[in-house]
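Every protein chain of the complex appears in place save one, which is left out.
Order as written gives the chain letters A and B; numbering starts at 1 within each chain.
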Amino acid sequence: MPLIDLANPRRFQQLARILIPMFALAAAILIGVGLVMGFRAPADYQQGEMVRVMYIHVPFAWLSLGAYTMMAIAALGTLVWRHPLADVAGKAAAQIGMAFCFLCLITGSLWGRPTWGTYWDWDPRLTSVLVLFLLYLGVLALWRAIEDPNRAGRAAAILALVGFVNVPIVKFSVDWWTSIHQPTSVMRLDGPTIHPSMLTPLLISAAGFLALFLTLHLAAMRNELLRRRVRTLRILAAAKAKA
Amino acid sequence: MITTFRAVTARDLKLALRVGGGAGVGVIFFLAIVTIIPFAVGPDLPLLARIGTAVLWIGALLASLLGLDRIFASDQDDGSLDLLLLSHAPLELIAVAKAVAHWIATGLPLVIIAPVLGLMLGVEPRALAAVSLTLLVGTPAVTFIGLIASALSVALPRGGLLSAVLILPLAIPLLIFGVAATNAAVVGEIPFGTPFRLLCAITLFFLVLGPVAAAAALRHVRE
Partner (left out) sequence: MRLAVEGLTCIRGGRKLFRGLSFGLGQGEAIVVTGPNGAGKTSLLRLVAGLLTPAEGRVVVEDSVQMANELSHFVGHLDAVKGALTVGENLDFGRTLLGGGGIETDAALKKLGIGSLADVPAQILSAGQRRRLALARLLVATRPLWLLDEPSTALDSEGQRTLIQLIVEHRASGGSVIAATHMALDISGAREIVLTGEGVD
């Protein structure tokens, strides 16, 4: 189906009605399998049972960055190709991405506490995710501040693209900052080598969370379209009432 | 086009000088920040000297945030923004012209006053020079980031608060390299040139991104 067909909100709602349960089921299965395998895999000799948080924390990290990328692509769709649903997709990506980012920070903090004795230690990866979180908050603040959805969509798209090109710069500068302040940086488990018995459940779990993301994303898009429909109806009703 | 550029910069400078609340308030705010830090931290000079360069950079950054949202808001309020969009000169060029004027009026005073405030924090002379240099290179970048935020929030009430939220994450690399370069000039573990050159690179990056994104926002986001 060509992308332009999806431009019709009604077609999209029909598609969503089919896809959402499918993705939800896939998510449930994959996450379930991934976590079960993860619990079966050997506990890390340094960190004990807490390492299992990795199966949730790492997918959240990957997906929050993936969601930002999706938001940037949607932004191009809004500004360059003028696809009617692009800004709806972008807003949904911002909302779900921010939630995943927040959960990444929480799980990272919970992982750190029993392992290294502190809830937060400004390590490069977690700090980068924190800045990504701030960028998400900025985009969502802009969405909230502008009442008209179309204008808000264009503004958020520009900001998303600006943020996107800045992400590599921020990542580089945070890594650099860590290296000059903590010459012996803490080695995290998810470093260059992960034992294969942990890798497989991690990837399955990640696939499951991807399916979860898509489920939530489609649902969020559907809700946003309904929200806009309500707004239009309210405006029309108000106009009729005046006459 | 050069004449238009000069005309826009000259006009904005005239307005900044004649209408109160620009440079003066920024400098006072900078002073206020530097003043309240010791009340929180204690009048411990060695400690203040250690964090002094960081305090100066944070103070300059926050003081810059004060007026950045007004870059385009004042023109929006009286209809002048429409006029700017009708010019034969590219909107990006006009944005640069406005940023230059804004920096001269509000950013440059901060750069000049920073060494004086540094003395209050016990920052040593070599670091004072380094702070001034890094702020001289870094504050224009903050202005250019501000262009984007101001353009996006141009017609919004309380756009100032939103602008600050949008600017700060993007300014983090500037803060990192600015303070690192300043400290490098003193401590010497890493050569001053490395973070300083990175700071210059980021400023050049925003010199391009700022006007382009701001012009796009002004064209597509306004009503």
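Observations, loosely collected:
In this text, contacts are C-beta pairs under 8 Å (C-beta built on N, C-alpha and C of every residue); 3 or more make two chains touch, one makes a residue touch a chain.
These figures come from a predicted structure and were not determined experimentally.
Mapped onto subunit B, the interface with the missing chain covers residues 3-4, 7-8, 11, 14-15, 18-19, 78-80, 82-89, 219-220, 222-223.
For subunit A, the residues touching the chain absent from view are 148, 150, 231-232, 235-236, 239.
The rule is short, and it goes like this: only the chains that are shown with their structure count from here on.
Separating the CA-averaged centres of subunit A and subunit B is a span of 31 Å. Interface of subunit B with subunit A (complex): residues 148, 152-153, 156, 162, 165-166, 168-170, 172-173, 176-177, 180, 189-190, 195, 198, 202, 205, 209, 213, 216-217, 220-223. The residues of subunit A lying in touch with subunit B in their complex are 79, 131, 134-135, 137-138, 141-142, 145-146, 148, 151, 154-155, 158-159, 161-163, 165-166, 169-170, 172-174, 176-177, 180.
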